[in-house]
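Some chains have been omitted; the remaining ones sit where they do in the full complex.
Chain nomenclature is as follows: A and B, assigned in order of appearance, with residue numbering initiated at 1 for each chain independently.
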Amino acid sequence: MSKNRSGNFFEDFRVGMKLRHATPRTLTEGDRSLYIGLTGSRSVLGTATTNARQLGFDVRPLEDLLVFNTAFGKTVPDISLNAVANLGYADVRFLAPVYPGDTLAVETEVIGLKENTSRRSGIVYVRSTAKNQHDEAVLTWVRWVMVHKRDVQADCPQAHVPPLPESVRVGSLPRHPFGPQVAQITALTGVADLWDDYAVGERIDHPGAMALNDSDHSIATRLYQNTAKAHFDARAASASEGRRLVYGGHVMSICKALAYDGIENALTMLAINAGSHVNPTLAGDTLVCATTVTGKFDLGDDHVGALRLRMIAAKNVEAASIVFPDTGAGRPAHSTNIVLDLDYTIAMPKKSATRSQ
Amino acid sequence: MSKNRSGNFFEDFRVGMKLRHATPRTLTEGDRSLYIGLTGSRSVLGTATTNARQLGFDVRPLEDLLVFNTAFGKTVPDISLNAVANLGYADVRFLAPVYPGDTLAVETEVIGLKENTSRRSGIVYVRSTAKNQHDEAVLTWVRWVMVHKRDVQADCPQAHVPPLPESVRVGSLPRHPFGPQVAQITALTGVADLWDDYAVGERIDHPGAMALNDSDHSIATRLYQNTAKAHFDARAASASEGRRLVYGGHVMSICKALAYDGIENALTMLAINAGSHVNPTLAGDTLVCATTVTGKFDLGDDHVGALRLRMIAAKNVEAASIVFPDTGAGRPAHSTNIVLDLDYTIAMPKKSATRSQ
């Protein structure tokens, strides 16, 4: 009858378990303002109602990673309250825009488990899906996370590592009904570069840098109602020199915002193919990032094409010094100043859209 | 004719003085978002419009302590600008829900005064009430606060310590027209424990911990337009090792949010019976808390009962190590790591509500 909730430990999970996370969350313009304040986001669709309308939306959609981090946060009390670290993402798909006033409800299925050889912890693989108030799926993702065991001696199920796609197949990328007006984005950003202008292999060093503070990463993480102890209690953050770990989703948001410069005409994220938080980020670190274009997909759409991008974020160095290992974002072998290796896919207007106007 | 405002000092107060505080304040969804970001609040009614509607509300009410802290902040420029410390609360009643767009106007009456023997300061007792734009009282409270004297030699009125109720009588607890749909809360939180499942004497150690930073406590305190110098100017915060004092209402909000785990199905706060900020909280402290159930009231309501709870918050220790002295929340004799002793009453659905569906 004790009400001392301690969250799930590794030995509490079973493959096939389904969890409905508490509680649904409504996102508003207030959350967007705070998101902009915490990350510096300048996404075209998120920055002005007039931008959104000019590009064919009735309402200004919420920032993709605000949605991702909020939905992710919902899963934490059940999945990763006792996490050592979030290890990776796969098959993340942004299925539909989320608008202010929408409510997200999130469910998760455990799809894999693997105890570590130390027996102190294990890796939990989960598939989570966020639906809006119309029961429409807006986001789905797989992540795997290392979770402490409550009892090192506890027996655990046999290892089951689920097959994970190396990337979201082009055919599985979400399609949005963008119209010809998306070509007007260049007038809004003042930047001419569109889908046609990016080449596979091209590298972009983003000019900005962002120093992190304990206060703003913890405000962000609370905004997402993410309760993982390592972000709020230094004593729970092992391997962090006695300091609180910055939530990886905040690092993603910060770097996505820095990556505006060079990828200004991005419309939305379509997918995260793979991603890993390679080394811990702590308050006091200054983040920089660089991007390489790793794929370019026509989508059979007159107005919009997809770019696959690999963004690597580093701490306390120059963006130009970042080395891209050939291991792929999901399986990195990185130097210690690399904190994030993210493989994601965005939608960007085509020049043909401009011409067809 | 000088416009150098210095606020009221202890010798400026008289029993019976009435103050109408500047200025009314409208609360919005923006304030809620920031409140969630600053505190990590996960209250069911506040987290989603769909939650609120499922539980019988047309609109998602604002978080109880956001309302309390905002109304409290309004009183500071007149009452506690020159405070040494806020000492205690009594007879705090949450009379009606406050919704985004509502405007709070706050008035105060001085109900007691007692100079300290040092003659450097004295205790001011006040009763404050917040009304909404429909002139409906939504919150009323008594607090007492130690205020500096401008002039140690100044004569002060004879001591008058008002009689204060040890707790809000059950008959005086606000009643809200909750309907049978409140029983659906268990589906939202995923937690079965309802009013019937809590036993007087039961103790709950809340699993979370929250490190505090100067930035987020000062953002919170500014959000409440609370201008007490000790929170913003280390030079004004005596007895704080040259650092800014964390506003006690922020400590209450943080700990109320931590206490979600174990008391998930709380609907609203009905009252704060007594409370005191036992020791100062400073940036760098990590808060934890534990709760004991001290009362259980049927309210004669088919759907909802009241639980009286005593929450003690401590800094830089484990929740399990917190000792509950038998002195009562208003008159504590605590170890130095205890920062808050709060005696409050919440409404929670009954199982009978579930059965009656």
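Everything that follows uses one rule, which is that a contact is a pair of C-beta atoms (placed from the backbone, for glycine too) under 8 Å apart; a residue touches a chain by one contact, two chains touch by 3 or more.
Every value quoted in this text rests on a predicted model; they were computed, and no experiment measured them.
Chemist: Copy number for the full complex, please, knowing 2 are shown in place.
Modeler: When the whole complex is considered, it contains 3 copies.
Assume only the chains that are shown with their structure count from here on.
Chemist: Could you state the distance in Å from the CA-based centre of chain A to that of chain B?
Modeler: 36
Chemist: Can you list the residues on chain A that touch chain B in the complex?
Modeler: On the chain A side, the touching residues are 1-7, 19-26, 28-31, 33-34, 38, 77, 81, 101, 103, 105, 133, 213-216, 218-220, 222-223, 225, 227, 229, 232-236, 244.
Chemist: Over in the complex, which chain B residues touch chain A? Could you list them?
Modeler: Answer in residue numbers: 28-34, 36-40, 42, 44, 47-51, 60, 188-191, 193, 197-199, 202, 204-211, 213-216, 219, 261-264, 286.
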